[in-house]
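Note that this complex is displayed minus one protein chain, with the remaining chains in position.
And then chain A:
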Amino acid sequence: RVSSDGKPPKFQPPPKPVIVDRKTQKEESRFLSPEFIPPRGRTDPLKYYIERKDMIQRRKVFNIPEFYVGSVLAVTTADPCASDKSKRFVGICIQRGGKGLGATFVLRNVIEDQGVEICYELYSPRIQAIEVLKLEKRLDENLTYLRDALPEYSTFDVNMRPVPRMAHEEIPVNKVQVRMKPKPWSKRWERPKYNIKGIKFELPEHKMKAAQKWSQPWLEFDMLREYDTSKIEEKIRKELSEELEK
């Protein structure tokens, strides 16, 4: 370096390191609750718009957290017959059904060797709190086969502590293969129409092959069954984020 005025060059401190946090720069969670997506039909979209306004209104007052089928939830509801006037139930979410205000989710648990399933409505005013104890996904969208699985897969501790989860982490997928009770089952889960990936089938080979007789390979090419929701979802996400910020 050329020294200025013959004096030794002034000390230049090294440039401060710029920490680029890639995780926060990732887009915000693109989760849209499935009951917002309108079903395909001939109803006037005005009806879904009005329903969504009511749903957003409820979400502003009461927090409905993000959860998937396979996460463990604890729900407190108001009950006039209970001594504390409220009831708490912990269970794994088996299925989410319904669209709009009538959206429901079913929680399953095994209490004192008795399997119990309770169907709650997401927007019912009786629900006082929904906590997500463990947020995770499973390999299937519908875990109704847990009714025919060994009870250890549906038991969850009633006083379980919520599992801490870092923000901006991807939702873990639990790839557990569930072992079943001996047949007969409530439904023939080995048939391809249910498309279940989360069961460890211990049936003989010829039975699995016989079940493939009911497969319908032409269904995935059927264009009339396609329902592309990407554009509808974008619009609804925009609407939701605008309304919830108000």
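Assume contacts are C-beta pairs under 8 Å (C-beta built on N, C-alpha and C of every residue); 3 or more make two chains touch, one makes a residue touch a chain; residues count from 1.
Note that contacts and distances are computed from a predicted model.
Taken from the listed names "Large ribosomal subunit protein uL3m", "Multifunctional methyltransferase subunit TRM112-like protein", "AP-2 complex subunit alpha" or "WD repeat domain 63", the protein name that UniProt assigns to the chain not shown is "Large ribosomal subunit protein uL3m". Across A:85, A:165, A:183 or A:200, the single residue that touches the chain missing here is A:85. Only one residue in the set A:65, A:102 or A:151 touches the chain that does not appear here, and it is A:102. In the complete complex, the hidden chain is touched by one of A:40, A:126 or A:183, namely A:126. For chain A, the residues in touch with the chain missing from this view are 41-44, 46-47, 50-51, 54, 57-58, 61-62, 78-80, 85-86, 100-102, 121, 123-128.
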